[in-house]
Every structure is written in C-alpha cells, then in structure tokens.
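Every protein chain but one is kept in place in this view of the complex.
Now for chain A:
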Amino acid sequence: MQRHLISAADLTRDDAVHLLDTAEEMARVADRPIKKLPTLRGRTVVNLFFEDSTRTRISFEAAEKRLSADVINFTAKGSSVSKGESLKDTAQTLEAMGVDAVVIRHGASGAPYRLATSGWIDAVVINAGDGTHQHPTQALLDAFTMRRRLVGRDAGLGRDLAGKRITLVGDILHSRVARSNVDLLHTLGAEVTLVAPPTLLPVGIESWPCEVAYDLDSTLPKSDAVMMLRVQRERMNAAFFPTEREYSRRYGLNGDRMAKMPEHAIVMHPGPMVRGMEITAEVADSDRCTAIEQVTNGVSIRMAVLYLLLGGNEPAVSHTRIEEK
C-alpha cells in the first residue's frame, strides 16, 4: 500500500481486499466488552477539518481512540483560517508538534494531495473528503457493507465484488462519494452504473470505468445494490433540475421502485439522509436499507486504514492471535 490514502484509485485490488479483511478483524473488537486495542499507543493523530462534518470526524475519532492513539481535533472552520496559505501554515504547526498522521477534510479538491506531496509535512495523510474529488474511506466502508451483505461476513474474507451490479443515483457531478466508489468498485470487479439527470453528470464522464444512464426504473431490476446520493436543495436554484417534485418523481427511491429491485438487493445511503427528496421514509426505514450499518462499518474501516498506514508490522489484534494458538 502507498504511504498515504488520498484516492480510492490509489488502491490495488489486493490492497483493497486486505483492507476489507482487516476491517472484519477490527469489527470483532467492537463486539467485545472492552473495545480497545493498544496498537497506536503513543502515536498522535490529528483530525484536521476545514469543513464541517461531525459524522466523519466522530467516526475517525472513534477509530483512533479504539486503537489507543492520542487524538487532536482541529476544526479550522470559524477560526482565523480563511486564506489558502493557512493549509500550509496549519500543517507545519502540526508537524512541529510531532504528529504521526493527519486526517484531513477540506473543501478544495486536491488539498490532501498537496499536503501529502508538497513537502510541507512528513506525517501520513488520510483523505477524509476533499471538495468534489475523493472520499476513499467512505468508498471502503461502502464496499465493506456490500461485501458483507452480498457475499457474506465470513464467506467474504479474501474476496472482492466481482460481478456485483451496483447503481449510484443522484448528484454525481458534485459527489466525492461517487468518484471514490466508481474507482474502488471497479477495482473490486463490480459493474457500476451511474444514474442521474444529465445536468448532474460531469462533462468527461465517458472515460470513467462505468455505465451511465438517465433512467432509474430500467436499471433497478439489474441492481444488487442501489446507492442513493444526497441531493442538495440549492442545486434546484442553480437550474440543475426544475423542481424538487420532478426530481423525486424521476430519481427518488420509494416503495414502488424498491419493489422492482431483486429480492436480495440492498439500498445504501452515505448519510445524512434527508427523507423525502431522494429517499422516502418507507425505504429508509426498511431492513433493506443499510444506512445505519454503514455508519458502524465506517469505524471498522477507519481502524483498518489507520492500522495499516501507521501500525507497522505489529499484529492489529495480538491477543486474538494468541487465543487462536
């Protein structure tokens, strides 16, 4: 694996499967009465959030604490930080404090890449979402959720998502989740279809390793998983689609539409779900919807990422291995 995790596209198939397998190992820790491993004791991880995302920050924080890392939360939003140079300044301040890893969330696409490659710091950089570019741990937790549901929790170990048909629906243009998922799912052998109105698909999408469709109803029967993306209401004012009602009618997932999916197929959502526009309450609350599991799985995935990038050669779950002997 590379030294940093910037893009889902940086992962090979074997890296990705190894990460998913490691996350399964981490998930077992969560089932214990004491959900803590000593793996990252003495290591310092900073959660550097230039953009609000309580969900992602808490998920990383939980993962870091379960691995016994020292955690510093730095929320740049609302502080004096406003000019671009602050990323460099902030990074160098953290470097001076002897930070081992920086988990960065930033509104500008490419900011984590700059942080990792410009020589400003030596720490490991983990991208927790940059602009409309990438959110690799989200893609990993989505893949983890799919593998558990579509291949099996134990049966899935060592396996990828070959042949699984995954459909992503909604605002692809502005979605780092979509970009990361297309990259990772393709690497894992899945067949990906993106469904959206043409205004919410980027120019240049032809080169992506996936299919593109404008019609949701015809893709549903051929989907093993349908991932609904968040559509922001502001997009309507920018003329990406005429009205919220028309969007829901054409691209929203309701009970009738869910019924067109194969019986085993799951509904996914990266959250937070705004019930109504892209997904109805009926679908969101059904047992086919994995939104809550995705949150749980996010912690296991982030533990696996931190462990593999920072843990070095020590086994992640040492006493588990001892018990097995």
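We take it that contacts are C-beta pairs under 8 Å (C-beta built on N, C-alpha and C of every residue); 3 or more make two chains touch, one makes a residue touch a chain; residues count from 1.
Simple rule for what comes next: contacts and distances are computed from a predicted model.
You can't see one chain of this complex, but its UniProt record names it "Dihydroorotase", from the set "CRISPR-associated endonuclease Cas1", "Cytochrome d ubiquinol oxidase, subunit II", "Dihydroorotase" or "Sulfite reductase".
Of A:72, A:108, A:236 or A:274, it is A:108 that touches the chain left out of the display. When you scan A:208, A:251 or A:307 for touch with the missing chain, the hit is A:208. Note on the undisplayed chain: of the listed residues A:176, A:235 or A:302, the one touching it is A:176.
Along chain A, the points of touch with the absent chain fall at residues 83-85, 87-88, 106-111, 113-114, 117-118, 130-134, 176, 179, 202-208.
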